[in-house]
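Complex shown without one protein chain; remaining protein chains in place.
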Amino acid sequence: MRIRVVNPNTTRAMTDAIEQCAQAVAGRGTLLDAVTAEMGPASIESHYDEALSVPGILAAIRRGEQEGIDGYVIACFGDPGLDSARELARGPVIGIAEAALHTASHLGGGFSIVTTLSRTIGRADELVYRYGMQRFCRGIHACEIPVLALEDPDARKIVTEACGDAVDADGSDAIVLGCAGMADLCSHIRDEIGVPVIDGVAAATLTVQSLITLGLRKSGRGEFAAPSPKQYSGLLRSFGSNS
Amino acid sequence: MRIRVVNPNTTRAMTDAIEQCAQAVAGRGTLLDAVTAEMGPASIESHYDEALSVPGILAAIRRGEQEGIDGYVIACFGDPGLDSARELARGPVIGIAEAALHTASHLGGGFSIVTTLSRTIGRADELVYRYGMQRFCRGIHACEIPVLALEDPDARKIVTEACGDAVDADGSDAIVLGCAGMADLCSHIRDEIGVPVIDGVAAATLTVQSLITLGLRKSGRGEFAAPSPKQYSGLLRSFGSNS
Amino acid sequence: MRIRVVNPNTTRAMTDAIEQCAQAVAGRGTLLDAVTAEMGPASIESHYDEALSVPGILAAIRRGEQEGIDGYVIACFGDPGLDSARELARGPVIGIAEAALHTASHLGGGFSIVTTLSRTIGRADELVYRYGMQRFCRGIHACEIPVLALEDPDARKIVTEACGDAVDADGSDAIVLGCAGMADLCSHIRDEIGVPVIDGVAAATLTVQSLITLGLRKSGRGEFAAPSPKQYSGLLRSFGSNS
Amino acid sequence: MRIRVVNPNTTRAMTDAIEQCAQAVAGRGTLLDAVTAEMGPASIESHYDEALSVPGILAAIRRGEQEGIDGYVIACFGDPGLDSARELARGPVIGIAEAALHTASHLGGGFSIVTTLSRTIGRADELVYRYGMQRFCRGIHACEIPVLALEDPDARKIVTEACGDAVDADGSDAIVLGCAGMADLCSHIRDEIGVPVIDGVAAATLTVQSLITLGLRKSGRGEFAAPSPKQYSGLLRSFGSNS
Amino acid sequence: MRIRVVNPNTTRAMTDAIEQCAQAVAGRGTLLDAVTAEMGPASIESHYDEALSVPGILAAIRRGEQEGIDGYVIACFGDPGLDSARELARGPVIGIAEAALHTASHLGGGFSIVTTLSRTIGRADELVYRYGMQRFCRGIHACEIPVLALEDPDARKIVTEACGDAVDADGSDAIVLGCAGMADLCSHIRDEIGVPVIDGVAAATLTVQSLITLGLRKSGRGEFAAPSPKQYSGLLRSFGSNS
Partner (left out) sequence: MRIRVVNPNTTRAMTDAIEQCAQAVAGRGTLLDAVTAEMGPASIESHYDEALSVPGILAAIRRGEQEGIDGYVIACFGDPGLDSARELARGPVIGIAEAALHTASHLGGGFSIVTTLSRTIGRADELVYRYGMQRFCRGIHACEIPVLALEDPDARKIVTEACGDAVDADGSDAIVLGCAGMADLCSHIRDEIGVPVIDGVAAATLTVQSLITLGLRKSGRGEFAAPSPKQYSGLLRSFGSNS
């Protein structure tokens, strides 16, 4: 079984950290790798960045399909390009927000999300709504640290405090980390604040692995059938059947 | 890692079938067994049966905690006693409806549920609502076969037809089987009707396994903290701290 | 017309207090009594207690049916076993949360619920949702007094303060008391804080009385039809048709 | 205890029929009368009719307050003027749709509404939504008989058939009659189709009676406080403090 | 193209101010006027006032239809009589709350409403719900200034502060002014607090103008078809076909 984690931004250091978190939970029979998007933004902190990360994700999935990959994780908490990736891949594709929110709903009465910049709260809220998790999500909070600064010495402390504050303010039973770049802080924060902390990278890896084990893949028909071949133009010419 | 599947009814043949379906997907490092409720109804086909299956489930979990079980599956599509079981267990407890509905939401635009008797549709609808899956569930259909008749030669054909009809009527991309007793029909139906078919027993087994792998268990505080010790009377005396 | 109030816990003093509150509002032609569950927990303060109160409730209703009781009140704010009790009884069965929430919705723009321990807030929230009362419920608050301590001299003061605080914090027009054990505090709190205060025991008694007067009982068919006779095992053998 | 049923249209024959239905269920200590609106439409079958029935309702309530009436029923299924009537009255005011929908929700998994003309379905749907009854309402159907023709010999048959069809089409457990003019058909339809049939006039009478018995009236503050005195002009001059 | 703005209260000074705000945005080909209700309350600050403003609105629309008016704005934030006005008019009728809420939803992630007296918050909330704007509305706040005092020297300052506070408390991206009497404060507040501020009078004027330009009017059939002619009695005799 081959699972590929796609880092939708172009920062390789982040891909490496994500890969470690995914490897740590993958089963013995699972071959897992992580790839960095070949085009797009260095980090994703706006709707603009997110939309422009999608071509890189789709290119990675197209390559994966040629290599026989069985399932994919999209490792950005905005779950960019999820629907289009599902059309393209034969096997399951899971976003880390999707996996994290579902996972958190199994653990208690309600959870809080802690994300990076406050301008990303709107997207997190939209995903909560999309996945039907409104009743479980008690609050979404920003720690105002940009994605690529999460590795700074001070960041760990600030994120941990934001998580503790969120649990208190919302009366929550669990924390969902709202950025793939926080994946390696997960066990540290859990130890500090004493409630379950969910990292979507690890959660999504296991969700994909489970779906493959269950033999489940999208229906050949319906909303997520393969897109019809079609001419594409300009910079994106290679995404069409004419390339 | 030790996972226990609890069959909430008292029919051992059904426990055996359920155990096989769970074993088929469990990971190499997972020790899995299934147990039959020691008290309660022979099958669960009403709110009455479901309510009265809960003491048997809780007794099974209490024993499991003494034996060091790491997580549990409740193998009845009504997810009976899920909240109380979560209070009692240290590790994760997942209902098969919960796992099946979440799993189906990853596979397409919408799914249909096929259950046994039409009187159980109300409970299925309530669970769809509880787990936030209204947008994904396009219909709930009964095949009017009682739980313990699902093994009859004709039943397989009737259930399969009901699944095919549901997909057509609802325009669904996947089928969720609405009874643990249908678990062994899963791959047969998938082959016949050509869309993904989700059996909650297998799905819940992998959800529990994933949660344990992720090191996630309920918060020690909050809604699912262990119940306070308390005196119990009469037939249920053994469930209290006074037993 | 005979109405029976079932106290789902095994504490007789609480049954007596509940009976008084119900008697105070019952009509002249109504014969009302209250019974204590013969099995189960001394008080209900967790999902575990609530689930294990259901066999006692169902046993009480089965006896009531033999005695010709026309309708029932389930006198615990978690409305335990309501669906199964409706299957078993020929006449109406009403939970005190159900009646209190409906009643409060007739009185103003929105209400607050004040319950006992904070761990019961989750169940209250679920019931608000189940009965469609989300738009009317502006907050659920705990006073952190255990059920059996509600009779303590200090408790009345603490509950009253919690009600006043809830009205202020939520901008509510009414208070719903979140425990049958608070029934006798109702008029006191109303006098103190000056908004309507709803006790579910009295409200449910009148709802049952009204349904009987209207000649309304469940449909013979559908979700709440009588459960099919079936073999039950172990401690719960007496709940089956084999007993 | 004095309860007044207000017929918001100006047709006295309908007031008489409504009064009989209300009297049939009122308790022994209840003095009940019904009044006909002194201004407005002969029947209510559009948003226009409904809006213009409100001054007549408010005039009737103003008179009732002077006479010491304790509570009111608004006997039109559109619940016209309910909020404004609540501001004006010291005691409870209940609409017949409000009472019927709440009552039906206690009886089964779901109900259907049968109304007069199809153009009134929109208002019924809005009330279902307003009272939080979406999960219980499985369908709203028109029998296309105008309000004042409900007394025709053929009408009873057509309404009864529409109710039977609705139960079958929606898989409902109960019928809510969507017009005060259908009140006297209630027991006939129940006998014919074999499911509970709810008439809002009787249901609302008992809801008001219960609220008065419980000593519950709106809060003096908040959304339903008495309206501030104010100058009114033109035809409606008498509704202001200047009259 | 002729558009008429109806001021549902009887205060002419307010009609003049409203007309100016509407004129300021109307297109070159649009003939716009504003009229004052000929009957009803001097200002609208309760459900009672609102219900009793409807006959005046409907009389104004009936006159407008005779004069060939193409579309109407109802200039009170409670959108009184909107459904009945739609039945009566051949062209579009838009409420200022309706237009303001829709407009605000195009501008950012969420908005706050600032209204006059807190007792009107309930109606604003109901309209948010009716128009499907719950996800966009982050809070409704009162500044506790009566409608007719909005022109006082101090009022502008208090309303502006309330708007600034609302943006901070709710984390909103825009303000919706909750009273037609605030229309002329719109640009001042926008300048002061630096977020978009929406006045419903101007927004509704352009919405009506757009619908007329698009050639869109209600369907001749269905919920908003013209009301059937019918006898009306008493003070409201002139609203019937018998007048």
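Points to keep in mind about this one:
Going by the order they are written in, the chains are A, B, C, D and E; count residues from 1 in each one.
Here, a contact is a pair of C-beta atoms (placed from the backbone, for glycine too) under 8 Å apart; a residue touches a chain by one contact, two chains touch by 3 or more.
Worth saying up front: this structure is predicted, and the values here are computed from it rather than measured.
Checked against the full complex, the candidates E:Ile61, E:Ala75, E:Cys143 or E:Leu211 give a single residue touching the omitted chain, namely E:Leu211. Of E:Leu52, E:Ala162, E:Ala180 or E:Ala202, it is E:Ala202 that touches the chain left out of the display. Not every partner is drawn; the one left out touches chain A at residues 10, 37-43, 45-52, 54-56, 58, 81, 83-84, 86-88, 119, 121-123, 126, 129-130, 222-225, 227-228, 230-237, 239-240.
Contact residues of chain E toward the unshown chain are 25, 27-29, 92, 94, 98, 102-103, 105-109, 131-136, 171, 173-174, 187, 190, 194-196, 198, 202-203, 206-207, 209-211, 213-224.
Keep this in mind: only the chains that are shown with their structure count from here on.
Same-residue interface: chain D and chain E share over half of the residue numbers found at their contact. Relative orientation of chain B and chain D, expressed as the C-alpha superposition rotation angle, is 120° to the nearest 5.
In terms of their C-alpha centroids, the spacing between chain A and chain E amounts to 44 Å. Chain B and chain C have Cα centroids separated by 29 Å. Shared interface positions of chain D, defined as residues touching 2 or more other chains, are 109, 135, 171, 222-224.
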